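Below is a slice of the complex: some chains, not all, each in place.
Letters are used for the chains, namely A and B, taken in the order the chains are written, and counting of residues starts over at 1 for each.
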Amino acid sequence: MKRLSHVDVQGRARMVDVAAKPITRREAIAVGTVHLTPAVLQMIVTGQIPKRDVLAVARVAGILAAKKTPELIPLCHPLPITSVNIDFTPNKRQSTISIAATVKVEGKTGVEMEALTAVSVAALTIYDMCKAVDKGMVISDVCLMKKTGGKSGTYMRTVR
Amino acid sequence: MKRLSHVDVQGRARMVDVAAKPITRREAIAVGTVHLTPAVLQMIVTGQIPKRDVLAVARVAGILAAKKTPELIPLCHPLPITSVNIDFTPNKRQSTISIAATVKVEGKTGVEMEALTAVSVAALTIYDMCKAVDKGMVISDVCLMKKTGGKSGTYMRTVR
C-alpha cells in the first residue's frame, strides 16, 4: 500500500532521499482558475492595450515562483528547472481567467510542485492587482493536469 | 468609478504610493480548501499521532510564506507583520481540509495578500506531502473572508 513519503515511520518530516533515482526528463502541467466579476475581467483583457500589464506581471510572478518552490514548500528538492511557461485564458461567459503552467526539468524528481506553485502565485498576483476594484475574487480548481517522466510514469488527470 | 490601482493610466505596473496613508491596525482572514481522498485524509488526521507532522509542516510553510509575500507578489509593499495564525479543519464527510489564515499588522496598507499567500502555500504543502499517495488533490475556494482597518474599512465576504 502506498504511504506518505515525506514523513518517516514515526511521522517525522524529512526530505525524501532521491540520490539513487536516475536523472530523467520530466514535465508537469498544473492549472487553476480565478473567478472575478465581469467588470474586472473586462478591465484586464478587453480594455485598452496597456491593461495587459496585469497578465504580464502575473506571468513574471508565476515564473519566479516556480524557481522559488524549494524555498516555499519545505520538503521539496532544489531542481535545475529547464523551462517554465504560463498561459492565461480569459473566459467571458464564466467570468474567469484560467491559468496553465508547464514546467520542465531533467532531474531525479518531478516538477509537479513547481507547476502548482507557479499557478497559485500567478493567481494571487491577479488578485493583488485587481483587489482595489473587487475583493471577492476566488481562486479555485488548482490541480495537477498531467505529469510525465520518472519511475511512476505518466499521470493524466481524470474527472472525479 | 473604481480602477485598478496597481497600473497607472497607461496600464504600466507600479507599486502604489502609500506614503500619505496613516498607520492603522489591520487584520485579514483568508480561507481555502484542499480536497483529498478519504484514505489520504485518514492518514493525516486520524492516523497515529506522529502523522500530525503533516499539518505542522504545512503550518510552518504558511507562516513563512506570509512573511515572503512582498517577494512573491511583485507589487505588494513590505509590511512589519505582527501576527500570523493558521488553522486546519478536517472534514471527513466532505473529505476536505479547510485552511484559515489570520494575519495582523500595524501599517499603511493591509495584509489581505499575506493571508491569501499563507493559505495557498499551506495548501500546496499538504499537496506535496501527500502526492505520493494521491496526485488528484484539488485546492479550491481560496478567498478573502474578512478584513478590517484602513481607509476602505471592513470587508466581509458574502455568498455570491
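Here is the rule we go by: a contact is a pair of C-beta atoms (placed from the backbone, for glycine too) under 8 Å apart; a residue touches a chain by one contact, two chains touch by 3 or more.
Predicted model only: the values in this text are computed from it and were never measured.
J.: Since every chain here shares one sequence and 2 of them are in place, how many copies does the full complex have in this file?
T.: Taking the 2 displayed chains as part of the assembly, the whole thing totals 6 copies.
Going forward, only the chains that are shown with their structure count from here on.
J.: Provide the C-alpha centroid distance between chain A and chain B, rounded to the nearest whole angstrom.
T.: 16
J.: For chain A, which residues count as touching chain B in their complex?
T.: So the residues of chain A in touch with chain B come to 2-7, 10-13, 32, 43-44, 47-54, 56-57, 60-61, 64-65, 68, 71-76, 112-113, 116-117, 120-121, 123-125, 127-133, 135-144, 147, 155, 157-158, 160.
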